[in-house]
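Only one structure is covered here, and it is reproduced in the block below.
A single protein chain has been omitted from the complex, and every remaining protein chain is retained in its original position.
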């Protein structure tokens, strides 16, 4: 698993690739923690190149969702069909602190719309 | 399941008989809640006549133990061998908020010793 | 598994108040199979946990639970079947899940084998086995 953080329209954009499992999820947690600590209410998480995820990775996403839920959300960008299916099975998809987008632009546009309100 | 509350040496003594399962555990919870709410730090729970317990009942005991753990304990009095074995399997026996006694007198004596210190 | 099985079945409305009745069925079957008190207790707990899960998680269906007992020469098996999908506990439920998640581990700790399977008609079957 590889992970890095950039900015898109001022929002934190965390880009992950590879497999997020019980062995690698700690690295993702370590990347997300400072972003959460600095008070982000919306985090974009680009999963385009994530080929695998299990409860190791999902636990990390759930922690982030729980911290963001009241004021914002975690935006998962472009997970593959299997990852998406797993998000549904564990109930992430139905969580109000979690959103799915097909690409980064759609995610950024949704945020734009929110700030315009 | 039947449950009632008395006092022994000023301590709340909750006496349960019968089977504590997912159907009946709510009644035990309802009996323990006001005792916990009034600020008891030690609760005696006489289980001599409890013939059965499962995770329904154990969940209620765990909630009580969690509330008592920092300042006192839940004293389980005279559970039968099977109930005792289950307490061990679920890790209750090793919890610092939980104590086992063979009879009410032993439990009251332990409390007495504590207050004398 | 060797020997012929004797099979007994009960069908019970999915309600926690019926768990005591299910345990009487477990007790009778286990006493007939000459199990010791400790094993009878463990079977009662495991079957109750499986039935409590079926009542709570099978999805508000009103279909009855089916409990089947099989006594083989070397083991006793109780199968609990409901008519709902097996589900992963919802995220909302999972926060503040302090006392949740004891049922399946308790079954596995007490039994020699626990099998959870999908039934052909979209339900869940939990088979609990104890060696004699």
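By letter and in written order, the chains are A, B and C; residue numbering begins at 1 in each of them.
As a convention for this text, a residue touches a chain if its C-beta (ideal position, glycine included) is under 8 Å from a C-beta of that chain, and two chains touch if they have at least 3 such contacts.
What you see is a predicted model; the values in this text were computed from it and never measured.
Q: Since one chain is left out of the picture, which of the remaining chains does it touch in the full complex?
A: Within the full complex, the chain left out of view touches A, B, C.
Q: In the full complex, which of A:13, A:40, A:62 or A:77 touches the chain missing from this view?
A: Of the candidates A:13, A:40, A:62 or A:77, A:62 is in touch with the missing chain.
Q: Touching the left-out chain: which of C:11, C:73 or C:117?
A: Hidden-chain contact among the options goes to C:117.
Q: Just checking the interface: what residues of subunit B touch the absent partner chain?
A: So the residues of subunit B touching the unseen chain are 62, 65-66, 89-92, 94-95.
Q: Spell out the interface residues on subunit C facing the chain that's missing from view.
A: Within subunit C, the residues touching the omitted chain are 85-89, 94-102, 104-106, 108-109, 112-118, 124, 129.
Q: Extract the touching residues of subunit A with respect to the undisplayed chain.
A: 19, 21-23, 52, 54-56, 58-59, 62-63, 66, 81-82, 85-86, 89-90
The rule is short, and it goes like this: only the chains that are shown with their structure count from here on.
Q: Please tell me the distance, in whole Å, between the geometric centres of subunit A and subunit C computed from their C-alpha atoms.
A: 38
Q: Could you work out how far the Cα centre of subunit B sits from that of subunit C, in whole Å?
A: 27
Q: Approximately how many whole Å separate the CA-defined centres of subunit A and subunit B?
A: Going by mean C-alpha positions, subunit A sits 44 Å from subunit B.
Q: Can you tell me which residues of subunit B touch two or more of the remaining chains?
A: Within subunit B, no residue touches at least two other chains.
Q: At least two other chains touched by the same residue of subunit C: list those residues.
A: Within subunit C, no residue contacts more than one other chain.
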